[in-house]
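One chain of protein is taken out of this complex; the other chains stay put.
A, B and C label the chains in the order they appear, each numbered from 1.
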Amino acid sequence: MIKAGVFGATGYTGYELVKVLQRHPQVEITFATSQSFAGQTLAAVYPQAPQLPLILGEEAPLDGVDVVFLCLPHAAAAETAVRALKAGVTVIDLSADFRLKGADTYAAWYDKVHPAPHLLADAVYGLTEFARDQLRGAKLVATPGCYPTSILLPLRPLLTSPLPITDPIIADAKSGTSGAGRTPKAGTHFIQVHNNFAPYKIGRSHRHLPEIEQVMGWFCPEAPTLIFSPHLLPVERGILSTIYVNFSEAVALDEVRPYFTKLYANEPFVCLLPEGELATLAHVAHSNKCVIGLTMAGNTLVITSAIDNLVKGAAGQAVQNMNAVFGIEETAGLI
Amino acid sequence: MIKAGVFGATGYTGYELVKVLQRHPQVEITFATSQSFAGQTLAAVYPQAPQLPLILGEEAPLDGVDVVFLCLPHAAAAETAVRALKAGVTVIDLSADFRLKGADTYAAWYDKVHPAPHLLADAVYGLTEFARDQLRGAKLVATPGCYPTSILLPLRPLLTSPLPITDPIIADAKSGTSGAGRTPKAGTHFIQVHNNFAPYKIGRSHRHLPEIEQVMGWFCPEAPTLIFSPHLLPVERGILSTIYVNFSEAVALDEVRPYFTKLYANEPFVCLLPEGELATLAHVAHSNKCVIGLTMAGNTLVITSAIDNLVKGAAGQAVQNMNAVFGIEETAGLI
Amino acid sequence: MIKAGVFGATGYTGYELVKVLQRHPQVEITFATSQSFAGQTLAAVYPQAPQLPLILGEEAPLDGVDVVFLCLPHAAAAETAVRALKAGVTVIDLSADFRLKGADTYAAWYDKVHPAPHLLADAVYGLTEFARDQLRGAKLVATPGCYPTSILLPLRPLLTSPLPITDPIIADAKSGTSGAGRTPKAGTHFIQVHNNFAPYKIGRSHRHLPEIEQVMGWFCPEAPTLIFSPHLLPVERGILSTIYVNFSEAVALDEVRPYFTKLYANEPFVCLLPEGELATLAHVAHSNKCVIGLTMAGNTLVITSAIDNLVKGAAGQAVQNMNAVFGIEETAGLI
Partner (left out) sequence: MIKAGVFGATGYTGYELVKVLQRHPQVEITFATSQSFAGQTLAAVYPQAPQLPLILGEEAPLDGVDVVFLCLPHAAAAETAVRALKAGVTVIDLSADFRLKGADTYAAWYDKVHPAPHLLADAVYGLTEFARDQLRGAKLVATPGCYPTSILLPLRPLLTSPLPITDPIIADAKSGTSGAGRTPKAGTHFIQVHNNFAPYKIGRSHRHLPEIEQVMGWFCPEAPTLIFSPHLLPVERGILSTIYVNFSEAVALDEVRPYFTKLYANEPFVCLLPEGELATLAHVAHSNKCVIGLTMAGNTLVITSAIDNLVKGAAGQAVQNMNAVFGIEETAGLI
């Protein structure tokens, strides 16, 4: 059994992670932390949660675990990672702290000096399907952001193809409000969200933009610019990204699909829909899948890509990464 | 033209009031206050609101208005009422401060010493349909609570009838979340409310209970006990109260309906549904009506009573009261 | 392995049942039927469903299964039950066909002559917690209705107690719209439901009333009359019943709780909340639990009782019953 500790168990991501880990046949949760609810159990926060005792992060017994998951605010995550790595514990980080390779980029987008820049180079960016080799035995894994996961998985086959993509690629993304976290704010007040639909930080201003472009650059050094527009949906969970990839000349859908099937035909968590079908949130709620639909319109490929932001976009992919790190069945706990 | 000032214009009730007053042919808004948004306009808070400048409450020019509406937290309302009355201005209070006649009861339920107990006796409890005589020329009006309005209007015909009501009367009430106000809280976070339905302060523990029982006692000194159970609905606005009145012997619906029609046949804002129809939120959204359905089941009369909590349950009834105070058409601004 | 057939797999109850059975370690699904989608698979109806082939009900191979679940319209269920019983197959019916013991009562409430009245006497009414002895080895089980389950479980301890209950008991119940089925209707159109909340068939007019009163009579021959008012909630799943039990004299909550703890302390699927807590839909979504809160108010006990209408109110309880029939762990597939 893998002994796991969860830092930040009372956020939406932390609770989702606890649920996944509890179903996992080869994991036991050794501790769970919460700065606000220490001394209580997780059931005090979520009515269906188990009576898992919550302790303060600084009191977590790092010597008793094999792996820790960090569902912490950025910067706090990096500080905890340093402590855990020093104790020899594998770190699966779900924050943004180890996603960007450049400390400068991090500082520019996250308004903080990175607490541990020396760790950035070795952190594995855990878009699992494309990081398996590096994940095996890794000590520090950065779980990708939710929007990036929904956008990078469908872009990857195109970016490594010879298809004549023109600049820019446009990703119009819509997320359920659990992505905004558990802290009550004006923008996530029921009345504000319920009969509404609202764009935010569109164009090139959301923190996930540099993350996505960084990884696009790994796949294709001359990758197109990305225009990325997130919107807030009045639903609990799920991200649907509608992605527009323009080609400089006519391309048949039949020429495009093979790049996807080649990479994804045997992937348990990436599902390419039959021609004519479109991805929806209903395809992915509570699952670790990324479901992808392809539609050709003129010289534009319109991709619909859906994930559950709390599962494949966070806790599920984190556990998928843990499975890869420890060399166990990648789907364990996730189907 | 009646010159009106609005204290607390940025809450849901305050904004609803501004909308009603703007449609009112005989009112002009002289000022609107907000402690949090002073210096900005109402449009900074609500995207469809007018560019109404917001000032601090303490800077409101009381000498320039005929009437003020208080959409303030309790206790703050009473303090402002004292100032306004001293300036000779009519006060329509939408808070709970002048609803209860006993300062002790107020202290017990609202955890505050009442700031102006000497005003309680003269404040008119503005359940408009039953307070017209007192409202004419009144200086201080307490607008009833939202739940009380939805429950008292249908109970009134029964309480003054000789029908053999037995103890207790049960009011199972359900409210949209705008009733909980504009301040973000865990309980009104989108994720908390959206796929949920939850009772709160049921039985005899909600602050509206003593208010309802006080008025029931005015109508009928030997009124039955009330059991009152509020619930939070995942909708924006509206209250549906399902009220159970048991009789000690069989009573035909035909014996009951006349008590309602006698009182309400000519009321513009109380609508008795035809036999067999039930009140729903769809009957009343954005209207100043209270819609009532009557169903007999065994010896029990089941009443369905619907209002819009922000209109007939707050801003609409407040304006209806203002109309009565100033002797103008009671429906002005409200149809 | 128990071989199971599912009749009517494409309704909400049928699909929920397939999901439960697929998690069940001792069951395999041998066939699934659908009159509308025969020839396709369940994935054609629900995007996350498995590729389970759908056949016509009349072509179902009854000789290859140990048990069939009937998620069929009433009358159709009884006809299929006759066929299955003749083939020696155990029948777990989820329709209303075998819940009422009287064929006359059935005819009066369901507008049909009962197709198999001779089976009514032997059908076991599967409110599992109170039917275990009869369920063991039973050939025909009627799964209780969703509202009845949410009301009967909390009433049972009271009805067999000496507490001085007075007439009537009032159950004000609110259900998510999945209870209305998958067939598009005006009343379940998105626009009709979304910002609305509506009572329907209140008092003594809903088909679940005779079912509940029948079972109340089994528990207590002199059981009080029931007033039962269902309402439609703008959520997908869940029932919250707020139940009012009046006593003829003051009773302390401490006198009441022991009747519940005695029956339910060790029940895996009935959860009595600590004093002061109220049941909500969030307690039970996607679970087989009935969660119960008790509040004393004057002489009235206010019970909040929550279930997931598709799980404990249908598919989950059906599988719980199957487990009891075959003598396997009652929680198998359900936790």
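The criterion applied here is as follows: a contact is a pair of C-beta atoms (placed from the backbone, for glycine too) under 8 Å apart; a residue touches a chain by one contact, two chains touch by 3 or more.
Computed from a predicted structure; not experimentally measured.
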Residue of A:Thr41, A:Thr105, A:Gln214 or A:Thr280 in touch with the missing chain, whole complex considered: A:Thr280
Residue, one of C:Pro234, C:Gly293, C:Gly313 or C:Gly333, that touches the chain absent here: C:Pro234
Hidden partner chain, touching residue among C:Arg182, C:Lys201, C:Arg257 or C:His286: C:Arg182
Residue in contact with the excluded chain [from A:Thr183, A:Asn196 or A:Thr331]: A:Asn196
Subunit B, residues in touch with the chain not shown (by the definition above): 46-48, 195, 280, 282-285, 287, 291
For subunit C, residues in touch with the removed chain: 12, 177-178, 182, 184-186, 188-195, 234-236
Positions on subunit A where the hidden chain makes contact: 168, 170, 172, 174, 192, 194-200, 202-205, 225, 227, 229, 231, 233-236, 238, 240, 242, 244, 246, 278-282, 285, 295-300, 302, 304
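Operating definition for what follows: only the chains that are shown with their structure count from here on.
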Chain closest to the middle [Cα centroid of all protein chains]: C
Maximum inter-chain contact count - chain pair: B-C
Geometric centre distance via CA averages, subunit B-subunit A, whole Å: 47
For subunit C, residues that touch 2 or more chains besides their own: 195, 280, 282, 285
